[in-house]
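Notes for the one structure printed next.
A single protein chain has been removed from this complex, and every other one stays in its place.
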Amino acid sequence: MNTQGRPTRPTRESAARRGSFTGNRALEMEEALIFETGRLDASGVDIEAPAPVKSRLGPHARDGEIGLPGLTEPEAVRHYVRLSRKNYSIDAGLYPLGSCTMKHNPRLNEKLARLPGFADLHPLQPLSTVQGALALIDALARALLTITGMRAAAMSPKAGAHGELCGMMTIKAAIAARGEEQTRKVVLVPDAAHGTNPASAALIGFSVRAVPSGAEGVVEADAARAALGPDVAAIMLTNPNTCGLFERHIVDIAEAAHEAGAYFYCDGANLNAVVGKTRPGDLGVDAMHINLHKTFSTPHGGGGPGAGPVVFSDRLAAFAPVPHVVRDGDAFRLVERADGDEFGRMAAFHGQMGMFVRALAYILSHGADGLKQASEDAVLAANYVRASLSDLMSAPFGDRHCMHEALFDDHWLKDSGVTTLDFAKAMIDEGYHPMTVYFPLIAHGAMLIEPTESESKASLDLFIMTLRDLAMSALAGERERFVGAPYDAPRRRLDETRAARQPVLRWTKPAPTPME
Amino acid sequence: MSEIRYTKDHEYLRVDGDVGAVGVSDHAQRQLGDVVFVELPTLGAKFAKGAGAAVVESVKAASDVFAPVSGEVVAVNAEVDRQPGLINEDALGRGWIFKLKLADLSELDALLSQADYDAFLETLA
Partner (left out) sequence: MRYLPLDDSDRALMLNRVGVADIDALFADIPADKRLTSPLDLPKGAGEIEVERALTRLAGKNVAAGSVPFFLGAGAYRHHVPATVDHLIQRSEFLTSYTPYQPEISQGTLQALFEFQTQVALLTGMEVANASMYDGSTACAEAMLMAHRVTRRRKAVLSGGLHPQYADVASTLARLADDEVVRLPLDVGAGEDLAAAIDEATSCVIVQTPDFFGNLRDLSPVAAAAHAKGALLIAVFTEAVAFGAIRPPGAMGADIVVGEGQSLGGALNFGGPYLGLFAARTPHVRQMPGRLAGETVDADGRRSFVLTLSTREQHIRREKATSNICTNSGLCALAFSIHLALLGEAGLKRLAAVNHANAVELAERLDAIEGVSVLNDAFFNEFAIRAPREASGLVEELARRGIIAGLPVSRLAPDAGLDDLIVVAATELTTAADRAAYATALAESLTRGGKR
């Protein structure tokens, strides 16, 4: 567990603001809740009256008020436009978020996903009426298999973590098929892994054993061998890893895992670093999920939807879940019920079709040449940032090349009175979303920066200059810039302690006062 | 006079006769940040030394509280349930979490004295 806390309440240090009558500051507007401005009888949708019929609701009709406020269309547009303007977005600025791959979301992809031939398609229509959709899923699956050098794909997982669960379930089914489900109950996970890795393994009853990263930030083959044994079902590695480094001993580790009778799961969150440069299948990976909302540009949407298809090696292909698309000559069919060793089903229907359209459009747009260029630019951009900051900011594994993300720790801030958190919040005032902070856990006060290939050199240069300015300011003892930040965002630092101690998770109608 | 002893996992045990109050050390509460919730053990639960007995949560972190010695839970601190911040304000006093009836007094010998714990903290810095 993560036992390292940090301050979660604002301190007294805050600058006074000039007030206004509305609470607005020019274009930055305060916006009430729909429950405070809407009306139960207002509506932004005109619906014709229902034909008079004899009700077939039986005794189940709803009586009484639900309490749902309505807004007319102008009111709704204003409400949500005002809310939107309080958000940072990749369209507006760089997101240096390590392990998130916040690249540009192409607008062509939005247009194509909305074609009625894709968007207005029910998953259970007769197969003869959805051949184009099945062809698309098949085409994307083939492209992903080509990119990864793997043999079979499960397209149905709905996000990366869901893909990890799918991988774990497939492995467990394979182990059970060998009769070893009672003996192989441990999954090896590096201490630097993303929390979804151990969480996914634990969901189906595996216990998690940590395998340490070596002094150079990668897992040593000997450490893996020492941790492997007859009780181990799988080792889960991220490659490149969460420190932004390629796991150089991965081939040896995969061999060791296979020799020990275990499977090798790869967390594909960082795939953006290596597309067209190497293939996980060539490195010995048995299963890997792919985050379409990272490497393949589908938009993050403020928290999803994503998609997490999983690719498998020969060792595991037979156990992959239903459904899968099968090509029969010119036609496509859907296998919806297990007819072999498939372990079962991960979700209703066939996967995140809307994200498949977008991802395939991205792949077709880039092509083999563009995909490789994107990975090279992503790695170059991260190293450019790293090399431009390494004289000021300390890195846990020394001044060495990284892949698509650069990891710093807070050692350099030791005597400054400025924490990683403070530094991140001060970036907000400069117009930047903070980088990933306090992850991975093995770096103290970690700062993980992943610029992606979508940034121009001018954008990278300004980002670098800004971080240098902030870093020198912190080292010069200008604490105020940091400890009270952000000063200029729509909100100052929040009282997260209060949010957790006295959770208020919904609006509740206030009780009427005695006068009402 | 009740004596306070510590574990290397930053729990403390304040013994009074054959009952010991268990909490987390001042160092631990500072590491965690503002405590927002405590998962208390059930009365009557029996724990072997080192078993996970409670969980202390802050906003960004969660920390297991392991039983410093074997015993049976004879009291839980309702105050800390209502006001988790007590663990920050007064970890060693009103911020106690649960009380154990000690099963094996000899286990006390393995615990750290205040001086030993302070020295241990120095090595972590």
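Letters A and B mark the chains as written, and numbering starts fresh at 1 in each.
Going forward, contacts are C-beta pairs under 8 Å (C-beta built on N, C-alpha and C of every residue); 3 or more make two chains touch, one makes a residue touch a chain.
All figures in this text were calculated on a predicted structure; none of them were measured in a lab.
Trainee: Pick from A:260, A:380 or A:475: which residue touches the chain that isn't shown?
Mentor: A:380
Trainee: Could you pull out which residues of chain B are in touch with the chain that's been left out?
Mentor: The missing chain touches chain B at positions 36-37, 57-62.
In this section, only the chains that are shown with their structure count from here on.
Trainee: Per the centroid of Cα atoms for each chain, what is the distance between chain A and chain B, given in Å?
Mentor: So the centre of chain A lies 36 Å away from the centre of chain B.
Trainee: Using the touch definition from the top, list the residues of chain A that touch chain B in their complex.
Mentor: 1-9, 438, 496-497, 499-501
Trainee: What residues on chain B touch chain A, complex-wise?
Mentor: 31-34, 36-37, 57-64, 84-85
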